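So, chain A:
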Amino acid sequence: MSVDKLKDAVKQILNEVDIVIGYTEGFDKVHATPLFINTQDKVDQLIWDQRCVHNLASYLPSLKRKKVGVIVKGCDSRTIVQYIQEGLINRENVKIIGLPCSGVISLKKLLKAVDFANIDDITFEDNGNVNVKTEKETKTLSLMDIAPDKCKTCQYPTPLIYDILIGDPIKSDKPKESVYEDIIEFDKKSLEEKLAYWQKVFDRCIRCYACRNACPMCVCQDSCIAESREPHWISQRATLTEKFMFHLIHTVHLAGRCVECGECERACPMGIPVNTLKRKINLEMKELFDYVPGVNPDDKPPMYTFNVDELKIKEHKIG
Partner candidate 1 sequence: MANKRYAYYSGCSLEGTAVEYDKSVRLIFDALGVDYIEPEDWSCCGSTPAHTIDHVFAAALAARNLSIIEKMGLDTVAVPCPACLMAFKKAQYFMEKDETFKEKVNELLDEKYNCGVYAKSTLQVLYEDVGLDEITKRVTHVIPDMKVAPYYGCITNRPPKLAQFDDPENPISMDKILSAIGIEVCDFAFKVECCGAAFGVPKKDMVNRLSAKVISMAIEAGANCIAVACPLCQQNLDLRQEQINKTTGSNFNIPVLYFTQIMGLAYGYSPKELGLDKLIVSADNFVHSRLTKEQHELLKQEQEKGKKKEVKKQETQEEENP
Partner candidate 2 sequence: MSGLENKEMKIVGFLCNWCSYGGADTAGVSRFKQPTDLRIIRVPCSGRVNPLFVVKALLNGADGVLVSGCHPRDCHYSDGNFYARRRLEMLKRLLPFLGIDHRRFHYTWVSASEGARWQQVVKDFTEVIHKLGPLNLTREA
Partner candidate 3 sequence: MKTINLTESTDWNFIEEVKKESGQDPSLCYQCGNCTAGCPYSNFFDYPVSQVMRLIQTGQKETILTSKAIWLCATCETCTTRCPCEIDVAHIMDVLRIMARRENKVSEKDIKTFYDSFLDSIKKFGRLYEVGTLISYNLRSGHLFTDSDLGPKVLAHNKIHFLPKKIRGSEKVAKIFERYQESLKKHG
């Protein structure tokens, strides 16, 4: 796919919308950064390759009253679907340019692969090879080795919702069962092991709220109860209890809503597997309500509805 096609599409819709959100070059060779296009002359700054990791759909709720065009990958498109389910955007105000995607890079993994050397240049081949030039060496890596985990089990390489699709749709070649393999595997551990694990990882949290700020579904933003006294769910003390509580607030608020874009983990400076708990709940939502977030715009998020007779919820015995 050539970037030109993308640019043509953007040029075309720029007549209908106030702004189009895409990607452009970042401050160095490995970073892309969001680009807000409001005039035709900015279109040429657009780029599209495996560095375009950001979930640009996240900007939509805050631009709810504007007409916005947005460029989305398959995974990002689930955010839009979820917004529609929850009424957080008006579909008619959004123009969606879909880009089929077979994986992006994880910056953390890339840096690790080159031993945290400074990267001078990076190029991508169609066969999935990534050529990295560092101060010390030139290395060819396989994209899947440095892709975020979500790409390795990606079920939706082609956007689920779009107005314009650039390029040919891609079908997922990843087995469905693979998506939650890690979750199921982790759950097999003993209660003590699991608790110890979470105690360890949550203890790292510095409560910078980067995960929350990056999360497309954390629409409360300034009203987040993690920083409020009315209601006062948690204090500002830096204890494990409060950190634990913060992450469970995040988890419970995302129950049945998390589209697994992974922005939270990408944003976390402490390498906390922030997405894992939400994915565990998604696994349960699938089992309980046959619900997958961000897939069908007509679905209802399971926590905001009910069935009088819940087929899958059996009354529990004590103990």
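In the analysis below, a residue touches a chain if its C-beta (ideal position, glycine included) is under 8 Å from a C-beta of that chain, and two chains touch if they have at least 3 such contacts; residues count from 1.
Regarding candidate selection, all candidates are chains of the complex that A comes from, given by their letters.
For clarity, every value in this text was computed on a predicted model and none was experimentally measured.
**Student:** Spot the contact partner of chain A in this complex among 1, 2 or 3.
**Tutor:** 2
**Student:** What does chain A use to touch candidate 2 in their complex?
**Tutor:** 183, 186-187, 191-199, 233, 239-241, 244-245, 248-249, 251-252, 255-256, 277, 280-281, 284-285, 288-289, 302-303, 306-308, 310, 313, 315-316, 318-319
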